[in-house]
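Quick one: the structure is below, and I'll ask about it shortly.
The other protein chains are all here in position, but one chain of the complex has been omitted.
The chains carry the letters A, B and C, assigned in the order they are written, with residues numbered from 1 in each.
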Amino acid sequence: MTETKKGRIVLGQNNYGKSEVRVFRVKRDTERHEVWDLDVRVSLEGDFEAAHTEGDNSKLLATDTMRNTCYALAKDKLTGSIEEYALALIDHFLEAGPTVTGCRVEITQYLWERIEVDGEPHEHSFIRQRGERKATVRGDESGARSVEAGIDDVYVLKTTNSGWENFLRERFTTLPDTNDRILATIVTAKWEYNTHEGIDFDRLWNGVMEQTLKTFTDHYSPSVQNTLYRIGKAVLERFPEIERIWYSFPNVHHIIYDLERFGIENDKEIFHATQDPYGQIEGWVERA
Amino acid sequence: MTETKKGRIVLGQNNYGKSEVRVFRVKRDTERHEVWDLDVRVSLEGDFEAAHTEGDNSKLLATDTMRNTCYALAKDKLTGSIEEYALALIDHFLEAGPTVTGCRVEITQYLWERIEVDGEPHEHSFIRQRGERKATVRGDESGARSVEAGIDDVYVLKTTNSGWENFLRERFTTLPDTNDRILATIVTAKWEYNTHEGIDFDRLWNGVMEQTLKTFTDHYSPSVQNTLYRIGKAVLERFPEIERIWYSFPNVHHIIYDLERFGIENDKEIFHATQDPYGQIEGWVERA
Amino acid sequence: MTETKKGRIVLGQNNYGKSEVRVFRVKRDTERHEVWDLDVRVSLEGDFEAAHTEGDNSKLLATDTMRNTCYALAKDKLTGSIEEYALALIDHFLEAGPTVTGCRVEITQYLWERIEVDGEPHEHSFIRQRGERKATVRGDESGARSVEAGIDDVYVLKTTNSGWENFLRERFTTLPDTNDRILATIVTAKWEYNTHEGIDFDRLWNGVMEQTLKTFTDHYSPSVQNTLYRIGKAVLERFPEIERIWYSFPNVHHIIYDLERFGIENDKEIFHATQDPYGQIEGWVERA
Partner (left out) sequence: MTETKKGRIVLGQNNYGKSEVRVFRVKRDTERHEVWDLDVRVSLEGDFEAAHTEGDNSKLLATDTMRNTCYALAKDKLTGSIEEYALALIDHFLEAGPTVTGCRVEITQYLWERIEVDGEPHEHSFIRQRGERKATVRGDESGARSVEAGIDDVYVLKTTNSGWENFLRERFTTLPDTNDRILATIVTAKWEYNTHEGIDFDRLWNGVMEQTLKTFTDHYSPSVQNTLYRIGKAVLERFPEIERIWYSFPNVHHIIYDLERFGIENDKEIFHATQDPYGQIEGWVERA
């Protein structure tokens, strides 16, 4: 510790762990195999002061040990949902490090479907789907646990039934109103469960995905904000186990290409799918 | 031109064009919309000597003009397969540039499926699939055209029925034999048609995709090489319109994690999906 | 609002804005040009309830207007540091939206150095450097402002004077001790200023970068944690304007390749630079 005019300098909040642990599991006790394909990130909090200020590693679990542990526990604990596996990892790490007080496990699950051959799903051959399933589970030494599930990289689009009108106009506003545009977004979502016991995490994840897609399609969207709220509300109405849900919707702009200057009519048929600046709309929908 | 000991310095093979032209089309003449989502690259060859050596641009089509053209022609020509649209672009560019002698159009088509709502495909809402459809079409002023179709980024995996045994052993060989491993690869394919007329490009692309997946699942794979050959052969036997086909198969290694050292049995259940060096197997299968 | 068993469903915290606004400025009033190359992200908070729940956009600034504003204000306000430009944007947006209560501006500045020709820096030709300068500035309608500066994507490595010994050993620990390893990390840093007035942000950013690199080199590192603390402490001791600083250090593992099995000695000369799981060490160093 050092004295300066501004006071002592100290270690603040800190954490460490292992990232990109790529656990792959095959369930092969019958002919019909199942797979789990995970990217696991473990992060520990605790009293790591001695390591930082004294170079004393004696109370530190090596991140290499964390990696070994993710694989070792997969054998018995990765048999159902990623949320349950994460809860087991947290129980373990809170025990394993003598000075650990909190643990966070973040999992990305890559999605594999069975290859269909002549209309039949294959027993042991799979094809990767777009989209990711996420879970972030936190726990501390008091026994508290919180479970957050999520969706990432699900790209959806509707070609009509969306507009953007009657917005605020001021000095720097140049965008015209429209009541018929393309709405395209790459869904990121996360939601919190109001308990971590007795939840069927797989059923709920599939249900949130299904409801998100369904509500996306079922209304005229006057703004991304309104669509976000409608989707969140539909999810909360359907699943009482979910306390609140957050969506992040980039607005991937599809701009009508000006073909009139070439004497070609373009009645919302030909668009430029721009990679340039995009809107970003984010918000929680929750229970009051 | 400059004289040196080594002789004159001259312009060699050259080409120029526009990349990442993101053409998006909606067919909306009925309630049931269709979409095309493309990344187009245009490349011209010809006598561009004056531009390079004299700074004389007078015979050069601007790349910005190429971009405008891709959108303008989409109106009438992007109504079926990307191969037919590419052929139309080539006809146009061979006319448009006074010194153009050859043209190549490369298209990546992003794949969108209808969102299913209560089991019914939606009229105007879509979700992006993993995998890409590709086409590369070349043409020259003599009227010659060649059409190459392709697949990219299709990630497949089988959890058994694959091995790697009895390979060459020498000083630097340490890998053990196995007759039961995970086989995982990200398919890149391209194939050449023996004509560009009268081909149903959409039906054939779907057929090659289906056959590639089917053959991937249907045999014990003694090596990636053998699986590559089997798949290529099955495609050529089924589709006489295809002259030859090439696959590139990265071998995405899934390594059994050593749990025995922790007293845990691991009978091909727990793997590390490594991002480290991977094998790469590439080859053509063709008609003699 | 809807009544359920679980209570009403309401809009929670939310924000919206524009991302990837790529503002490029040239200062060209003398022969010696200067450039700013920015990626700007604007995010607004406020009372956007009507837009979400009623589809009423009348109080919403369009994200397209935000984009226009970033460019328009660049003319007069982007003449010094990115922090000062961000502060100006915040003042503007807090005024521009009638229901806006808070604003966050995040800027990534890409770094360009002058090309050296025959030892002289060129007047108007530049080459992009690796590494990014970051700033995140927040403000609210009460007049409060907070300024956070940062560094990203600075990849450093030392080939000796680093180890990892005497750490905790338990059931799943297999890593051997070492007192001479390669230490490699990609620096991400952020720090908070204790005021936003009278700060020479450019001088301080350069100073933090210089000190970070210097301290990285100047000691035997018994752990990434200890090096992180030493660097943070050195920065805080040198710059009283900085209240606290956070580093994130991925531990990019370089693993000695086993050549002994081939009869080749490998005394810390030949390594595998793995892309597989990496350690991640993060923490704040701050004033007590």
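To be clear about the criterion, a contact is a pair of C-beta atoms (placed from the backbone, for glycine too) under 8 Å apart; a residue touches a chain by one contact, two chains touch by 3 or more.
Worth saying up front: this structure is predicted, and the values here are computed from it rather than measured.
Among the residues C:A149, C:I182 or C:V285, only C:I182 touches the chain that is left out of the figure.
Take subunit C: the residues that touch the chain left off the picture are 20, 22-28, 33, 35, 37, 68, 71-72, 74-75, 112, 115-118, 122, 124-130, 154-161, 182, 213-214, 216-218, 254, 257, 259, 262, 264-266, 268-275. Mapped onto subunit A, the footprint of the missing chain covers residues 171-172, 174, 261-262, 272, 274-276. Against the chain not shown here, subunit B presents residues 1-2, 4-22, 41, 43, 48, 51-65, 67-69, 72, 96-98, 164-168, 170, 172-175, 222-226, 228-229, 232-233, 236-237, 240, 244, 246, 250-251, 276-288.
Everything below uses one rule, namely that only the chains that are shown with their structure count from here on.
Rounded to the nearest 5, the angle that brings the Cα atoms of subunit B onto subunit C is 180°.
Taking shared numbers over all numbers used, the subunit A to subunit C interface scores over half, which places it in the same class.
Chain-level centrality, scored on Cα centres against the all-protein Cα centre, points to A.
Separating the CA-averaged centres of subunit B and subunit C is a span of 37 Å. Distance between chain centres (mean CA atoms), subunit A to subunit C: 22 Å. The set of subunit C residues touching two or more other chains comprises 172, 174, 276.
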